[in-house]
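This is the structure I have questions about; it appears just below.
Yeah, one chain of the complex is gone here, protein chain that is, but the others are all in their spots.
We call the chains A and B, going by the order they appear; numbering starts again at 1 in every chain.
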Amino acid sequence: MSITVAVDVRSVSKIFGAGTGQEVTALDDVSVSIAQNEFFTLLGPSGCGKTTLLRLIAGFEHATHGSILLEGAEISALPPFQRPVNTVFQNYALFPHMSVSQNIGFGLEMQGRTKDEVADTVGAMLSLVKMENLKDRQIDQISGGQQQRVALARALAPRPKVLLLDEPLSALDLKLRKEMQVELKRLQHETGITFIFVTHDQEEALTMSDRVAVMNEGRILQVGAPHEIYNRPNDRFVADFIGDTNFISAEIIERDGNEIRMRLPSGIEIMIPAPPDLPQSGEITLAIRPEQARIASDGDAASIQGSLTDEIYIGTDTQYYIDIGTTSPFVVRVQNANGETQRIPTGTSVGISVDAKTIQILRD
Amino acid sequence: MVTNSRPFSIKRMPGFSLLALACFFALYMPLAPLVFYSFNAGNNIALWEGLSLRWYVAAWENDLVQSAAIRSVVVAVIASVVATSLATMAALGTTRTRPYRGQTSIYAMVNQPLMVPEIVTAVALLILFALIKESTGYHGYAYLVSAHTAFCIPFAYLPIRARLEGMDRVLEAAAADLYATPWRTFTKVTLPLLLPGILAGAMLAFVISLDDVVITEFVKSAGQDTLPTYMLGQLRRTITPEINAISTVLLGVSVVMVAIIFFLSRKKT
Partner (left out) sequence: MSTEHISNNESFESLEVQAYQREVRRNLLLSTPALIVLFCAASGPLLIMLVFSFLTAGDYGGIKWQFSTEAWFQVAFYRDIFDETVSIANAHVSIFWRSIKLSFLTTLVAFVLGFPTAYFIATRPPETRSLWLFLVTIPFWTNLLIRTFAILEIIRNQGLVNTVLITLGVIDQPLDMLYTDIAILLGMTYVYIPLMILPIYASMERLDFRLVEAAYDLYATRWRVLARVILPLVKPGVVAGSILVFIPSLGAYVTPRILGGGKHLMIGNLIELQFGQGRNWPLGAALSLTLLVIVMGALMVYVRSAQKEGSGHGH
């Protein structure tokens, strides 16, 4: 089954201050295809280029190189007001001199819809975001969460082909943010519009998205479904940025079919499944998630040996910090069964066991 | 933080409050007799002879005062409207934009009337207009109006620019994103949000034009007295409370205008 592409970004670069001698590369040869009806997230730290990419799609900036296609048609030369794409801005950018319904109806009015059409759609949008009773309020008379809903309704009202969301939840408090995450997902299902969502919050990205693109320093490092990004990071930055990770260097000894034998710093050799394009020898980095490692009980074959330096209780889990002779300690996270922690005195020599299938090989 | 009950206040400086209050007193004290004697029944501005509005009536019925007042207002209205329109355009062309060659020169030229002493501008205009008057024979109001318009531009420009700089460009981006063409973005979003700044600028320009003495004194042709130049002329003669009455009215106009500007410029969004 072929998936129709909504937005196709082809080798796009954006250099700010071109020709001034103070060039800043915001995007460096970025290519990505976003499918129709997809909830697609651009995830990365601030300054990674995610917002610039969004602004290029919206038409607020022009690419230095490359092209952007919307449903197969080149849109790079179109001004924002001719692109069937709408944006939910970071601080909502609601018009302070208009009421809630005037804000929602603005796009429709600009499209030249009739008064009745505008009124009908505004009504539908108000009920979609559950704001019917506040429709005549001024913008400064409603709360941040309500402003968020109005911004969403305003951007959805003209039924854009793609909705761009620029960190829309960052100004909300934690509880409201959780509610809005569910709400956004529902809106995306109900409207069937492609969502491109920008955030620096990895948890937000993983819970809401169909696919996530992790960006850093103007490049897309990895694109994939949330579980792929989390479980199979292919880059040290991705592994580090999303969740907690232990990095250990290892030396490749030999390849054996689909698996590879390598030696850990402790001297213990392990076999793990490896991609075919891995080099035959040399140093590589392994990433191991804290919750995928265990403190070895007597019967287990421990992969790594070390001594316990710290034990930290964090509610649902307990984290054990184990000195394994590398610069930073190895972290093991164990879920607290029945609210009880497994108490180990510090200084105890412990073994760490890891399921070979959960070890990720990084190319760096 | 700091309360009066505490023996040591970090913000207190000995004698400062006293000097400050003396300064405020000095700012307003000289205006009191000015206003007071405008209601004098006698002919003198120092000898109180009872309460009366006769000098307001006298000023109102004085043809010279009437025509000067009308002239002042007409010139101020035209100059402030034209200056504000031009200043609004210039502010849009010099604010919230990527830097370009000539931007600082434009800024400097717009603010030039603020830097050059008024007497210098006045004399320069006298020379230029004398040349034009000689060669064209035209002695009308265009000289006065164009001179007033020019020196009003920076006064209108500054509050408009300040307002623009405080306006988030993202609102215009949002309008463009919602299918508004550049012109409709301007009329539907930029202009309504800029309006308090434009009004403040226009009123400042109006007050500045209404109060101008020096440039008007040098530029006006015969019989083109405005209220301030009429008053300047009267000061050479025996001063009657009529001048106080006119001053009090002008003072009232300024206070009202400044109060409105003050509240307009503090209004958020």
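To be clear about the criterion, contacts are C-beta pairs under 8 Å (C-beta built on N, C-alpha and C of every residue); 3 or more make two chains touch, one makes a residue touch a chain.
Note that this is a predicted model, so its numbers are computed, not measured.
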For this session: Please identify which of the visible chains the hidden chain touches across the whole complex.
Result: A, B
Exercise. Which of A:25, A:76 or A:138 touches the chain that is not shown?
Worked result: A:76
Exercise. Of B:90, B:158, B:194 or B:264, which one is in contact with the hidden chain?
Worked result: B:90
Exercise. Can you list where chain A touches the absent chain?
Worked result: 18-20, 61-67, 76-77
For this session: Write the list of chain B residues that the hidden chain touches.
Result: 10-17, 19-24, 26-31, 33-34, 37, 45-47, 82-83, 86-87, 89-90, 92-94, 97-98, 100-103, 106, 109-110, 112-113, 115-128, 130-131, 146-147, 149-151, 153, 157, 204, 207, 210-211, 213-214, 218, 228, 231-232, 235, 243, 247, 250-251, 254-255, 257-259, 261-262, 266
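Note that in this section only the chains that are shown with their structure count from here on.
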Exercise. If you average the CA atoms of chain A and of chain B, how far apart do the two points sit, in angstrom?
Worked result: 55
Exercise. In their complex, what parts of chain B are in touch with chain A?
Worked result: 168, 170-171, 173-182, 184-185, 188-189, 192-193, 269
For this session: State the interface residues of chain A toward chain B in the complex, per the touch definition above.
Result: 58-60, 79-82, 85-87, 89, 91, 93-97, 106-107, 110-111, 140, 154-155, 158
